[in-house]
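The complex is shown incomplete by one protein chain, all other protein chains being positioned as in the whole.
Chains here go by letter, A, B and C, matching the order in which they are written, and residues are numbered from 1 within each.
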Amino acid sequence: MSQRFSIQVRLFGRHRESAGSPTVRVELAAGSTVRDLRSALSAHPAIQPSLVGAAVAVNRAYVSESEPVSEGDEVALIPPVAGG
Amino acid sequence: MSQRFSIQVRLFGRHRESAGSPTVRVELAAGSTVRDLRSALSAHPAIQPSLVGAAVAVNRAYVSESEPVSEGDEVALIPPVAGG
Amino acid sequence: MAERGVPETATAGVVVAEVTVARIEATDLLRDMGSAADGAVLAFEGRVRDHNAGRRVSALHYEAYREMADAVLADIAGEALERFAVTAVGVRHRVGSLKPRTVSLVVVVASRHRAAAYGASLHVINELKRRLPVWKKEEYDDGSGQWLESAPAAVSGPSEEDAR
Partner (left out) sequence: MAERGVPETATAGVVVAEVTVARIEATDLLRDMGSAADGAVLAFEGRVRDHNAGRRVSALHYEAYREMADAVLADIAGEALERFAVTAVGVRHRVGSLKPRTVSLVVVVASRHRAAAYGASLHVINELKRRLPVWKKEEYDDGSGQWLESAPAAVSGPSEEDAR
């Protein structure tokens, strides 16, 4: 169960801007959750400062911290929204 | 002070329809109020049945029962309004 | 109707108020109202419904005490401008015999922020239903008709009280 996979995380707004890229790649162990994803993302200095205020979407829906993240999922980091 | 004057009262909606005319003429004594106007109007069988629910406007403003009505005033009987 | 760049705290503003026999729609006021400082424009259209209380309506006949209605409508629009943080209020009421789908009422409000626009818009509609000397008779397919009461008549009281 220590198999690892690589996943691309979509970035928007301030995250996209500070990372200088619309995506960032992280490595996760099989069986990982959103919580594990956050840990992996916190290693990115451009993202870490505004990680706490951000939500996570998996396959285009907001998900809880305990939600699994699997290989092939569409994963996005959602900074505070500001529509309207 | 028993001098009398004649005044035309504008009618709308159900009053205009049942009176068959857009105005009705009433006679008032000098020093009359809206209350006296109502008494005079209640002699009109076409108006009397729906007089209680109606407001009175003098010179294009809603007025109280004690408001004076003088010769030359623009007087209107206002049945329940239904704008919109 | 000129668009005006009013400062953030201005209470003065644009008012359009009219009772008319002409066709009305929200579109023209929607285009004309709101300065570059306004973040919200809200437009309401009241339209004639083809049925009411289970009966098929063929037309609504609207009648107004025109001279007074123009003044009352302007008062109501002016009050909305004073009491809400809005910069422009436009209201048009059509009279005459109107078929279903026809627009009988247009209320357009512009403001810095949306909450004031919704408040002012509802205020205008509620007040005109209460105070505007306009009447409507529903006409049915069989040729019969009925005068409607959208609200009790404005209480016969001093006009200062009434304007509250």
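Heads up, the rule we're going with is that a contact is a pair of C-beta atoms (placed from the backbone, for glycine too) under 8 Å apart; a residue touches a chain by one contact, two chains touch by 3 or more.
For clarity, every value in this text was computed on a predicted model and none was experimentally measured.
Enquirer: Check the whole complex and report which displayed chains the hidden chain contacts.
Expert: A, C
Enquirer: For the chain left off this view, which of C:A71, C:A85 or C:L122 is in contact with it?
Expert: C:L122
Enquirer: Out of C:G13, C:G34 or C:P133, which is the one that touches the chain we can't see?
Expert: Only one listed residue reaches the unshown chain, and that is C:G34.
Enquirer: Identify the residues of chain C touching the omitted chain, counting contacts across the whole complex.
Expert: Interface with the chain not displayed, on the chain C side: 8, 25-27, 30-31, 34, 36-51, 100-101, 112, 114, 117-118, 121-122, 125.
Enquirer: Considering the whole complex, not just the chains shown, which residues of chain A touch the missing one?
Expert: Per the touch rule, chain A residues meeting the hidden chain are 10, 12-14, 16-17, 34, 53-57, 60-65, 67, 74, 76, 78-84.
Operating definition for what follows: only the chains that are shown with their structure count from here on.
Enquirer: Measuring between mean CA coordinates, which chain is farthest from chain C?
Expert: The most distant chain relative to chain C turns out to be A.
Enquirer: If you average the Cα atoms of chain A and of chain C to get two centres, how far apart are those centres in Å?
Expert: Between these chains, centre-to-centre, one finds 50 Å.
Enquirer: Centre to centre, by mean C-alpha position, how many angstrom separate chain B and chain C?
Expert: 27
Enquirer: If you average the Cα atoms of chain A and of chain B to get two centres, how far apart are those centres in Å?
Expert: Those two chain centres are 75 Å apart.
Enquirer: Please list all residues of chain A that touch 2 or more other chains.
Expert: Residues: none.
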